[in-house]
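First up is the structure itself, then whatever we jot down about it.
With one protein chain withheld, the remaining protein chains of the complex are depicted in position.
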Amino acid sequence: MQSEIIKRTVELFNSEEIVRAIGWRKGDFDYDLNPSIFKSSEDLEKNFVYNDFSSANLSKFLIKISQKEDGKTLVFLKSCDTYSFNSLLQEHRISRDKIYIIGVPCEENLDPSKIKAALGEDVLSMSCDGETVTVETLDGTKTISKSEVILDRCLACKSRKHVVYDELFGEEGEVLDSKRFDQVEILENMKPEERYSFWRTELSRCIGCNACRDICPACTCEKCVFDNRDSGVENKVATNDFEENMFHIIRAFHVAGRCTDCGECSRVCPEDIPLHLLNRKFIKDINEFYGNYQAGDDIETLAPLTRFDAVDVEPSIVKTRENVK
Amino acid sequence: MDKDALMPYVGVITEITRETPDVKTFRVLGKDGKKLFIHEPGQCAMLSAPGYGEAMISITSSPTEDYMEFSIKNAGKLTGWLHSVEVGQQVAVRGPYGKSFPVDTDLKGKDLLFIAGGIGLAPLHSVINYCRAKRSDYGKIKIVYGSRSANDLVDYKELQEWANEPSMDVNLTIDRPQEGWDGNVGFVPTYVKELNPELSYTVIICGPPIMIKFTLQGLKELGFKDTQVYTTMEMRMKCGVGKCGRCNIGDKYVCKDGPVFRFDELGELPNEY
Partner (left out) sequence: MLTLNASQLDEFFALIEKKRELYLPVENKTGKSEYKRWVEGDKYSTALRTVKSAKNFFFAKSENLYDLKMDHKNVEVIDTREDIKEFVIFGVRGCDVKSFDILDNVYLQDPVDTYYKNRRDHGLVISMACSKPATTCFCALFDIDATSPNGDIQAWNVEDKFYFNPLTEKGDAFVEEFKECFTDEDSKPVEKQKEETLNIIERLPFVNLNMEGFGVEDKLKAIFDRPEWEDLSSTCIGCGTCTYVCPTCQCFDIKDFNVGDGSIKRFRCWDSCMYSDFTQMAAANPRLTQTARFRQRFMHKLVYYPIKNEGIYGCVGCGRCLVSCPVQMNIVKVIKAMGDN
């Protein structure tokens, strides 16, 4: 697949359809791909990689790049990334006519830290033939079943369908019945004190690095409230439990109805905090209150929280859930 | 435990003078009426108030005075608060920080040309008055000072005093013509070139970066060398003690290796100032 993608992109470079491409750049290992800008076909041929570790969602980088006046930028999007792209488009954060999208097919991505946890930290290379992951280590060759090392967010993949592209590699996929709300239900069914304790345990690990915010394709404010020096809550390390909670809760509110559930927040969290569960809870509630809505599905439908219907849930009516004790 | 360098003294504001619409000079003394600490010309102090944070301010008064003064532009949270307070208000002060101008070494015996723009006069003020107090230690003293308008010239009264002294040559300029102003009109860099100072002068310059840039260009055209020009960059500091990392430029920390730099030293640093 990688060589086909490279071949086609080189054609686009040569025909001057595009002036640059944003993709995944070869690292020191197979798994440390750096989202990067390729300015020439030579660079792309030499350094572009599309493999099981091309996890980075490239859509947010387009905000800065699509403002450039000098021609089109090509972007490679996996199915889940296309939802983020649509959302950015809908919010007028990127210009569609400056971007050429190649949809790339996605099986599940692999999680390098799961592989290392299982097989050791002395990994030199990792590859997958579809079923089995083969790992070269300083200690020899080792294998593990792919199913054991799939990236968490891919285990609850919501869609293999590319909702936007100029051309697509591979076959069009489908929206999946992901069971992604199961984990939210577990949390909903907890007693309040259990749930509080769950989140305290998770959020207590937060180091305040802002990676979740800075990677999030829905967090595109030019000046975040947490960067406002006068707000008293700017982007420095949290000084107490309250600030640890507050940052994530406020952020979840700010992306409510806009989060496509791409899972980048949890993927990049150095402390493995399952931040996506906060957002997913909002998605589930919005679905229940306003009917099913998937942010980024298309660019026409107004988001539930940006329109008003007479039948909308009133703020004064608190919906009760029977199974909550 | 020893007092930490980050922990301030409490000072009292004993006098407030309005200099321009947005600059006031504050006289600060210890609660005992004495100076909080001894400083050298060009050094700074960290002023602060509870809840308003800290700001690094250059000490405007000469060490030869028995008080300490700060000319402060209303530009931020703390300075805005300072502009709202009255005499008798206490403030937290720590310092002094940074290297001073080499008044007792390299500058001694030299002709001195002071060039300042706007609030940039504040840090030079201390040096000028120090040299004035020890007048026989220095050669000729020439001052070129410019501001947006006559109303924005900081410390006008003292400028007159300086001008009245036969051994000091004071040259003022404002950006645009103004009623009642019969002095020079024009930007500082142009004025300096017009004045065509002799190469015997050692230059001490402070002001907005753009003014410094163009003045320096002009001085070079006149034949001045980088080794003859000093400036100060106190704005960059945060902790003041060479640790917090804010004022780091190249291998230098402005708060410890500066804020006073000679231009040939700056030339060795990355262009991040």
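Going by the order they are written in, the chains are A and B; count residues from 1 in each one.
What we mean here is this: a contact is a pair of C-beta atoms (placed from the backbone, for glycine too) under 8 Å apart; a residue touches a chain by one contact, two chains touch by 3 or more.
As the structure is a prediction and not an experimental result, all values here were calculated from the model.
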- Query: Pick from B:17, B:89 or B:178: which residue touches the chain that isn't shown?
  - Reply: B:89
- Considering the whole complex, which of A:11, A:234 or A:298 touches the chain not shown? A:234
- Message: I'm checking contacts with the chain that's been left out. Which of B:33, B:53 or B:183 qualifies?
- Response: B:53
- Note on the structure: The one of A:42, A:122, A:167 or A:185 in touch with the missing chain is A:122
- On chain A, residues whose C-beta touches the chain left out of the figure: 22, 27-29, 32-37, 56, 61, 113, 116-117, 120-124, 137-138, 201, 205, 207-211, 213-215, 227, 229, 232, 234-239, 268, 270-272
- Query: Residues on chain B that touch the omitted chain in the whole complex?
  - Reply: 1-2, 4-10, 48-55, 75-76, 79, 85-86, 88-92, 209, 235-236, 238-239, 241-246, 248-251, 268, 270, 272-273
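Assume only the chains that are shown with their structure count from here on.
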- In whole angstrom, what separates the CA-based centres of chain A and chain B? 51
